[in-house]
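All protein chains but one are shown in place.
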């Protein structure tokens, strides 16, 4: 699990950066920005843990998550202008984080013996609701509901992971394929302008 | 409890429809709209379960709630224009759902031996906070706080249920009377333009 744990901390750090950057854009003060970074990074996993009844919630048990968030916040403050230039790499990292958080959420839900459909929901919640809470706190309509095939990518990645899981023992490989699927869908959706919008026009 | 369970699923479905319709209005994408439908339908009961400490929260234990939500979402997408025409029936169903969710919330709180005033609060939270979360996620000021005697109807319906409960064993009848009260209050408030608005003008 070592590379997964490392990637998890890395994803947490990336999510924190995205939260802090949003907060700075909104002219939040220092502590407020860190709070937004914090909530973006751990919001999804926290909601998942609360729904399942896993207490105290995850990040309270492992100091490294807080450290990853503080490193992310520091990076966001120091390298604000640079980060914006590396938008494409950042987007890739963010997508890796989303894919991984989906799979980790599913694995935790499986360990709590939730039904298969609830496991997928927990994966989506883990990956997406940090950003939802960030957008609610900064008074925006959550981006993921509108602009990108974001939750959909998590949904499909999660289903693929569970399918692979049923047929193969190579968990590490399954995870890599599932995350790869999430990345592919998100890139393709932007490249080809996919959207699943059913509103009237 | 069979008719209550049926009505509960029915109310869940109606709440999901109302959530999806709101989301479509706001141009959310397919998955985003389903998420809003989902949150509207199970948000109140989930918050109640979390506050009481009832884990895993209710809908994780019974697949039928997810099914009711998916049926509601499908109906909202397919019959969007028709649903809008049946606004009055829809309003009636919605009010039945609110009334029932209030009573079910109270019954669960009673089973957890909460104090009588906390039971009423749990009833109001069960009925109203799905809509509150829907409005927060779609960046609206929660409707129930402003436009209709909504929480008030739940409050009075809940008190009546508990009073009836103290004097009569016919629980089914008590529930029907309490839900009827909620419906009556909500209809009367709209017909006669009641409101409990204390703001300065």
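When the chains are written out, they are named A and B in that same order, and each has its own residue count from 1.
Please note the rule applied: a residue touches a chain if its C-beta (ideal position, glycine included) is under 8 Å from a C-beta of that chain, and two chains touch if they have at least 3 such contacts.
As the structure is a computational prediction, the values presented were derived from the model and not from experiment.
Within the complete assembly, A:35 is the residue of A:35, A:116 or A:143 that touches the hidden chain. Across B:66, B:106 or B:155, the residue that sits in touch with the chain not pictured is B:155.
From the options B:4, B:51, B:67 or B:159, the residue with contact to the chain not on display is B:51.
Summarising the interface, subunit A meets the missing chain with residues 23-33, 35-36, 46, 50, 55-57, 60, 63, 66, 77, 136-139. For subunit B, the residues touching the absent chain in the complete assembly are 50-53, 112, 114-115, 117-118, 132, 136, 139-142, 144-146, 149, 151-152, 155, 195-200.
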